[in-house]
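Part of the complex only, each chain left as placed.
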Amino acid sequence: MKNLQVLLVLFFGSVFNINSYAQTTPKSTISVEKVSAEIRKVKFANPPINVIVPETISSLNEIIKDLSKDSTVKVVIFSSDVKGYFFNHFDLTQFANFAAQRTADGKPMWVDLITNIHSAPFITIASIKGRTQGGGDELTMAFDLRYASKELAVFEQPEVGVGLFPGGGGTNMLPRLIGKDRALEVFATGNDYDATIAEKYGMVTRTLPNAELDSFVNKLANRLATFDKTALLTIKQQLNLVAAPSEAERLASYAEFLKSLSWPGLQLRVPIFGAMYGKIGVEKLEQNMGFYLGEGNKQVQQQKK
Amino acid sequence: MKNLQVLLVLFFGSVFNINSYAQTTPKSTISVEKVSAEIRKVKFANPPINVIVPETISSLNEIIKDLSKDSTVKVVIFSSDVKGYFFNHFDLTQFANFAAQRTADGKPMWVDLITNIHSAPFITIASIKGRTQGGGDELTMAFDLRYASKELAVFEQPEVGVGLFPGGGGTNMLPRLIGKDRALEVFATGNDYDATIAEKYGMVTRTLPNAELDSFVNKLANRLATFDKTALLTIKQQLNLVAAPSEAERLASYAEFLKSLSWPGLQLRVPIFGAMYGKIGVEKLEQNMGFYLGEGNKQVQQQKK
């Protein structure tokens, strides 16, 4: 993993203006707005492309745990403050730091975060107005309800195409929602899925025209805010019992992800995608991830010959 | 539960012309028509709004058990004789009686009914031409095949909005059919779902234009009636093994429902909805349940302030 880290910093470092691994403690911004006694809005921002950094995970985990202690909160809406992106993938320069993130009792913090979202005594609603990719998309799948902008939402899992295993819980959740074959297509191909096909497959609860999304979500939140908290919590818990992946299952997936960090196929692809980020530009590449994932792998193929 | 019963009778009693709990033994009408040696039609009626009363459960259970003993029966079609409604929710004045309904060996009779429908040696078909709500909708989910009138069918689960847990088996079945997030939306919001979205989500097998529904169902029943009974029974049993919730799972849900009868949130809402029935009128309220469920909870919210 040491070598990988060096490689990752070497090739992705410059793209994100990181001079040295040891000195970096990248931070994202997560704000919590109190809409009413019962409703909170959690907004995420990490310009320019809303990558999840280790601090995102620990901050978000603390926010979920804090809100869980507030007996008045019934609904929490998650959205993004960065145009074009909902929660995006993990920061590619931070894998060693992600791998090191543990709770006090040694559980991977990411797994703990997903567990805490599942067990939180309020309804979580994702309002998706941009791309959500990789670990960000797996986080999205953990929210109770997911409403996507017809025009702006795009879903994509680049891990397999980069040579990684997507171990953030998505492989446990998605086949339960959309069936094994469609889930395999999503994860194996790394193609872009726009909101229309995401809704058709069942990756999101509903899509709405972008102009109507906010009012739809707010109306829904306001409605639920008047309902009995015990009733809301119990319906969530009971549906989780039937249909949510267990923490044990998600821990096994996360272990596969950690293992995949040392796959040779990843190390082969890191310099190629690193160079591609430099050449194409971060935003253009991210906004066409499905396409460039294919282009990068074509280069891998040619290199082998 | 005693207090609740008093409250429920106090506020719903007048609406349904019930003078006192002890004196009431409300009855519905369930007829069994022999269409042919192999086909039966079970028609339910309890005007004006087709609520399920305790007698509905015991009668329906006896009918299912009787038909199960008839080796010639291959298909049983369930429909309603009351315009505007398929099986509607439980009679709100009868919760204490529902809770007391047990089989000879102490099993909740509702759970036994659903088990008997699942294990009945014939194919059950629901022909849905109106609203099905609450426990009625959960009963509907227990039928093998569900065909809904595009124009007339509406699906709604008011329990959470009233401050109850919907423990009739629907929380076990629906997430298996439509995924956890969409099932949560259905149960948590208590909104109306018309046939189009119900079909899109996968809550029903198919929708048909109302003018074609009867002939579609009859044609299907006639086809199956010519098939080998052992083959029909075995395919039903084997698919249940893979995809039907176990009785143990449904017993646990029912226990949650019984527990929910003493939730303070329910007792807070009973007088408000009781008054609302009186003011709006039963049929208008029932036909706009999703809307009035929200209105009632707005009043709960205002009352708290």
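Going by the order they are written in, the chains are A and B; count residues from 1 in each one.
Keep in mind that, in the parts below, contacts are C-beta pairs under 8 Å (C-beta built on N, C-alpha and C of every residue); 3 or more make two chains touch, one makes a residue touch a chain.
Small disclaimer: the values here were computed from a predicted structure and weren't measured.
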Handout entry: Identical protein chains in the complete assembly, only 2 of which are shown
Key = 3
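Methods note: only the chains that are shown with their structure count from here on.
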Fill in the blank from the handout: A CA-based fit of chain A to chain B gives a rotation angle in degrees, as a multiple of 5, equal to 120
Completion exercise
Separation of the C-alpha centres, chain A versus chain B, in whole Å, is 38
Handout entry: In the complex, chain B residues that touch chain A
Key = 159-161, 163-166, 171-172, 175-176, 178-185, 187-190, 245, 249, 253, 256, 260, 263-266, 268-269, 294, 297-298, 300-301
Handout entry: Contact footprint of chain B on chain A as seen in their complex
Key = 123, 144-146, 176-178, 202, 204-206, 220, 223-232, 234-236, 238-240, 242-244
